[in-house]
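The structure under discussion appears below in the form of structure tokens.
Of the protein chains in this complex, one is absent; all others appear in place.
Entry: chain A
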């Protein structure tokens, strides 16, 4: 069944697809976001769940003129809400290489004398210091994993802010950052604190190795 792209069921499914895609293809030098949802179709699969077929146009946050088309499928499972939706995607064309920027970031962090620590990114006025921008993007990319894993047809999750980030030195070649992020859930309007451990290497991409939802945000 064809769905109007403006209506929220297709937009929520698109958000999940993009979050997953951002996680799989992103890094400190690349974060993809949705520019336009071109088409959406839904299918009710008996005893399985709701499947959405999407045609998306994505753009690179760091280079808005660089767009890429994409088709994606999102399957929300019936019943058990603890199972993440299944997401598959196909990108049309190549993404620009971020090899150079990745290398610069990697060497800079590896050569730090003291482990990097930062908080409130962006700050209250939306400002991110330029040297922390890769850390900001990395969090946004990694939060795609959290969004994907925790989405249902009745939620719409976004990264609201990095509350705290701490670099953890490792003996292997990976960079590790322990984040406390705040996610914004649009339907309930709640702010949800979430801890996540993020590993990254220019060759391997981003991996969330540990994540833990924290108790409520309302400070009263």
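Please note the rule applied: contacts are C-beta pairs under 8 Å (C-beta built on N, C-alpha and C of every residue); 3 or more make two chains touch, one makes a residue touch a chain; residues count from 1.
In the analysis below, contacts and distances are computed from a predicted model.
Trainee: Suppose you had to identify the omitted chain by its UniProt name; would it be "Cardiotrophin-1", "proteasome endopeptidase complex", "Carboxypeptidase O" or "Transmembrane channel-like protein"?
Mentor: Options "Cardiotrophin-1", "proteasome endopeptidase complex", "Carboxypeptidase O" or "Transmembrane channel-like protein" narrow down to "Carboxypeptidase O" for the missing chain.
Trainee: Identify the residue among A:48, A:101, A:116 or A:160 that touches the chain left out of the display.
Mentor: A:160
Trainee: In the complete complex, which positions of chain A touch the hidden chain?
Mentor: Chain A touches the chain not shown through residues 6-8, 11, 15, 33-34, 36, 61, 122-128, 156, 158-161, 182, 184, 186-191, 216-220.
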